[in-house]
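Just one protein chain is left out here, and the rest sit where they should.
Naming follows writing order (A and B), and every chain is counted from residue 1.
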Amino acid sequence: MLLLHRVSKAFRGLRAVDEVSFEVDAGSIAALIGPNGAGKTTTFNMIAGVFPPDAGEIVFAGRAIHGLRPDQVCVAGIGRTFQLVKPFAGLSVLDNVMVGALLRERTTAGARRVALEVLERLHLAAKRDLPAASLTLPDRKRLEVARALATRPTLLLLDEVMAGLRPVECDQMVEVFRSLNREGLTILLIEHVMRAVMALAGHIVVLHHGRVIARGAPDDIVRDPAVLECYLGEETEV
Amino acid sequence: MDWTLVANVVAAGLLTGLVYGLMALGLSVIFGVVRVVNFAHGEMMTVAMYAAVALFAAWKWDPFLAMLPVALAFFFLGYLLQAGLINPFITRPEHSQFMLLVAVAIIMVNALLMSFGPDARNVQVDYQLESFEAGPLLLDKARAYAAGAALAAAAALFAFFRYTLTGKAIRACADNWLGAKVIGLDVKRLYALTFGLGSACVAVAGCAMVLLVDVSPPLGPYYTLLAFVIVIVGGLGSMGGALLGGVLIGVSEALAGLFITPSAKSMFSFGLLILVLLLRPQGLLGRRA
Partner (left out) sequence: MNRRLVLLGLLAAALVALPAFAGPYALSVATLILYFAYAGQAWNVMMGFAGQLSLGHSLYVGVGAYTAGALYFHFGIGPWAGLWVAIAACVAFALVIGFLAFRFGISGVYFALLTIAFAEFTRIGFDHLAWTGGPGGMFLRVEQRETWDLANFRGPPAMYYYTMLALAAGAFALCAALVRSRAGYYWQAIRENEEAAQALGINTFRWKMLAVAISAAMTAVSGVFFAFYYNNLFPEQIFHISRSIEIILGPIIGGLGTLFGPILGAAVLTLLSDGVTELLAALGIETPGIKQVFYGLLLLVVVMFLPHGIWPPIARRLRL
């Protein structure tokens, strides 16, 4: 469904992402992991159209999407969250999600219906009339997901949505994504919380210094010596 | 075309431009550090000009002598303005800061109108009619002194930021507000200090300017706009850029006045502003954010 082929990006000479290739199958959940500064968010931003890759191709649903603007990528069917949450602080929770829902709904009434469904799913319905600015961090993360979901993506990019969540909240989120995935949503997530990665991902890509150093099933990845050395060895957050 | 005339006009524009540059330097320093756009900048300039006029009228103080007390008074005024009024606004949105400073500007300009009336005022010193001769160039003495004072004040400010501990601390604040706070700098005091210094620049520029033009209250908004044009052209937050922008605007105004018509001179400046905004929004000497 999503294919990256030798994608590279440099910032001021520093190769943040270096010939990265991987594939995400339709209907799967894949995870992109790696230590800080490995190039995960840069890869995400290139998929989402924040900036174009210097070289390489990104193909989504059979169509090259590198070079498209973020809004065009979203229209093509890719929803994303931001690692540093970006709520529309002055708007209510419901209005935040309605903005997303309006992408595929012709009327505001329709968008409201979709938004309420999504909020229900993410356990935010009770807070729908609060201003987004008043939400706690875990709720803001949920709102971030809700907004992206409301655009009815076929591929959802999640950038560290579990960070800062308590284990119970994290498990709840995992459950939400599992059920979404069962309904056909493809998910690519960046995650540091290994508990969530192991619970969700069927396929893991490990980045280190901008390169793919390993990929495969979770059980294989945790035994891969290269991964253990660069990543799991120094991470304590399991 | 008489080239001596052109050369003389350019030289005069350059000298006036240095005074403009010092005025804009104040705005630029304030923006660079406090991140607040001082929409009352030209009004402050006009207040300084009137202060020089008043000191001259009362005690025959030469504006260059008046510079020191006026700059000192402006330093404290700016310090208090920042500490008392603007500090609570630094975390508020831009339009909110804008309204605050517009209110301050309205008060300033109309307080001047109340105190001095609508008529243009000036000072008359004997060296205003004298000039230096340098080859074909005839430089007005007053203009040359004014430019010299502007350069000296700018140099003092450069030195302050470069060599003193406080100056370095202020630069640290400008680079990284949070970092400065973390290492224990009193950011609010440094902001107030910066606003005070920016105001002192305006004071010196105002005292110098009063020798070159007549002052009336509507000059306030005009100078505010002019200062904006200059700092945007030179690069908001860049000290050298402010001086360069001032000179560019001074010379282009002078040339526009010679070749087109004096009343169209600011059209030239605004045209330049639009071009710079579009082609090099960080300004000629500004760094890209």
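Just so we're on the same page, contacts are C-beta pairs under 8 Å (C-beta built on N, C-alpha and C of every residue); 3 or more make two chains touch, one makes a residue touch a chain.
Every value quoted in this text rests on a predicted model; they were computed, and no experiment measured them.
Among B:L5, B:I107, B:A120 or B:V213, only B:I107 touches the chain left out of the display. Listed residues A:A31, A:M46, A:I65 or A:L102: the one in touch with the omitted chain is A:L102. Touching residues on chain A toward the chain that is not drawn are 48, 50, 69-71, 74-75, 80, 82, 86-91, 95, 98-100, 102-103, 108, 111, 147-148, 150-151. Touch with the hidden chain on the side of chain B covers residues 37, 85, 88, 92, 94-96, 98-100, 102-107, 109-114, 117-118, 217, 221, 225, 228-229, 232, 261, 263-264, 266-267, 270-271, 273-274, 277-278, 281.
Everything below uses one rule, namely that only the chains that are shown with their structure count from here on.
Centre-to-centre spacing of chain A and chain B amounts to 49 Å, using the average Cα coordinate of each chain.
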